[in-house]
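I'd like to ask you about the structure that follows.
Note that this complex is displayed minus one protein chain, with the remaining chains in position.
Read from first to last, the chains carry the letters A and B; within each, the first residue is number 1.
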Amino acid sequence: MCLAIPAQVVELREDDSAIVELAGVRKEISLVLVDNVAIGDYVIVHVGYALNKLDPDEAAKTLALFAEIGQLGDDPMVH
Amino acid sequence: MKYIDEFRDGEVAQKLAIAIRREAQAGRRYHFMEFCGGHTHAISRYGVADLLPDNVKMIHGPGCPVCVLPIGRIDQAIRLALAQGVILCTYGDCLRVPASDGLSLLKAKAQGADVRMVYSSADAVALAQKNPGRQVVFFAIGFETTTPPTAVAIRQAAAHGLKNFSVLCCHVLTPSAIASILESPEVRQWGTVQLDGFIGPAHVSTIIGSRPYEFFAEEYRKPVVIAGFEPLDVMQAIRMLIRQVNEGRAEVENEFSRAVDRNGNLKAQQLVGEIFEMRKNFEWRGLNVLPYSALRIRDQFAEFDAEKRFDLTYEPVPDHKACECGAILRGVKRPQDCKLFGTVCTPENPIGSCMVSSEGACAAHYTYGRYKDV
Partner (left out) sequence: MSKTRQAYVRPLDIKYGQVEMAHGAGGRAMAQLIDELFARYLGNEFLAQGDDGAQLPAVGEGRLVMATDAHVVSPLFFPGGDIGSLSVHGTLNDVAVMGARPLWLSAAFIIEEGFKLADLARIVQSMASAAKAAGVPVVTGDTKVVERGKGDGVFITTTGIGVVAPGMELSGRSARPGDAILLSGTLGDHGMAIMAVRESLGFESPIVSDSAALHGLIAAMRASGAELHVLRDPTRGGLATTLNEIARQSGVGMMLQEKALPVNPAVAAACEFLGLDPLYVANEGKLVAICAERDAEMLLAAMRAHPLGVQAAIIGRVHADPHHFVQMTTGFGGKRIVDWLSGEQLPRIC
């Protein structure tokens, strides 16, 4: 049940809601499931709710990993 | 679109394909199950399988909540709409699932039932507020990603003292489904389904974190890599799984680190725990009855429980005899192995739910991939 997309918060509203924007399309969503969201943050949006914030540093790290035609065993993302 | 386009880059895909080809050991076969229906859809829609070497195969798992929803539950929703005259709110995915008596929610609508598609659970609450004289029922399906939004709706309804809003709760749990795959005789005893690892769901994991999968990695010695939703995420996760298999590791790794951490969204988990509790048993289509695998509404919120308000009973309905959805959901058979696939059973005329949901293995294969079969 996974259709969720990352969108940027452009406006904060009362009642725990916000306006997010993706390429010019704006939608009102609820922030009730997340804390400490600021304008400019990216959130994952699913059925009208933000599920989580997106971490831009981790995103950059992940993209860098894709580009790595690395050696075996040098993957740092093990938990 | 930021954080979307970069993860769909075709040039990076070619490079990743080369890396995967290098790391997959020739002479060894790798079978990975992508649990989540969203991943099934992404793999088909982008043609990811074409970029994988021949010895790496993807098996579609049961992480499609529409596909595992038993006919009997849709019958309950249809009965509520037709016989009880409620405003039945549902996500678009459920509308065309075939149920008993040749009906679906969409067909019931054509017969006069007040079935309304909503994008969000909040829309259902709003409908209840706008129509105080009507009963509004929200048909809540989905894995852990979609459960918190339902919890919010119930809490809102309680806060507003709504007397005409209730939820038909069919939320199910991911770890239970994974366990049932791993416990299935084909995997555990007979070894007829070779399963080397899992691609863990993306957005379910933002809620539950990566911790719940550690049990499976340890107990069953299968690696799990949680992958983001985009095709590059899926490919990277496959690469990480191949590495683990080659190195004899069985760990939980997190490719979707930009949105998932070990603990998940505690606020959402807490809210879900307030409103819901586990059912002792729940029937899953294709996986039979699984213990502690689904949720129901706690007694404190009983007035929002449609099963209690309307005194609903659950009647199991067997699948069409020739329908192989069950085996397909467990990864034991492929869509092409089902006699009904593409002949009697098509997206226009779906016999089983694997065909009606666009994430179902059968629909995904039919819609995007069947040219490979001819």
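We take it that a residue touches a chain if its C-beta (ideal position, glycine included) is under 8 Å from a C-beta of that chain, and two chains touch if they have at least 3 such contacts.
Just so it is clear, the model here is predicted, and its values are computed rather than measured.
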Checklist entry - Where the complex has a chain not shown, which of B:R45, B:R211 or B:R298 is the residue touching it? => result B:R45
Next on the checklist: One chain isn't shown here. Among A:A23, A:A38 or A:A64, which residue touches it?
Outcome noted: A:A23
Next on the checklist: List every residue of subunit A that touches the chain not included in the displayed model.
Outcome noted: 1-3, 5, 7, 22-28, 45-47
Checklist entry - What residue numbers in subunit B mark contact with the hidden partner chain? => result 1, 4, 8, 10, 13-14, 17, 37-38, 41, 44-51, 64-66, 91-93, 95-96, 106, 116-119, 123, 142, 146, 231, 346-348, 357-359, 366-371, 374
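To be clear about the criterion, only the chains that are shown with their structure count from here on.
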Checklist outcome for this item: Whole-Å distance, C-alpha centre of subunit A to that of subunit B, is 21
Checklist entry - In their complex, what parts of subunit B are in touch with subunit A? => result 1-4, 6-7, 12, 15-16, 18-19, 22-23, 36-39, 63-65, 91, 119-123, 141-143, 145-146, 148-149, 152, 201-204, 206-207, 210, 214, 228-229, 232-233, 235-236, 240, 243, 246-247, 251-260, 262, 265, 267-268, 271
Item to check | Complex contacts: residues of subunit A adjacent to subunit B | outcome: 1-6, 8, 22-23, 30, 32-35, 42, 44, 46-49, 51-56, 58-59, 61-63, 65-70, 72-73, 75, 77-79
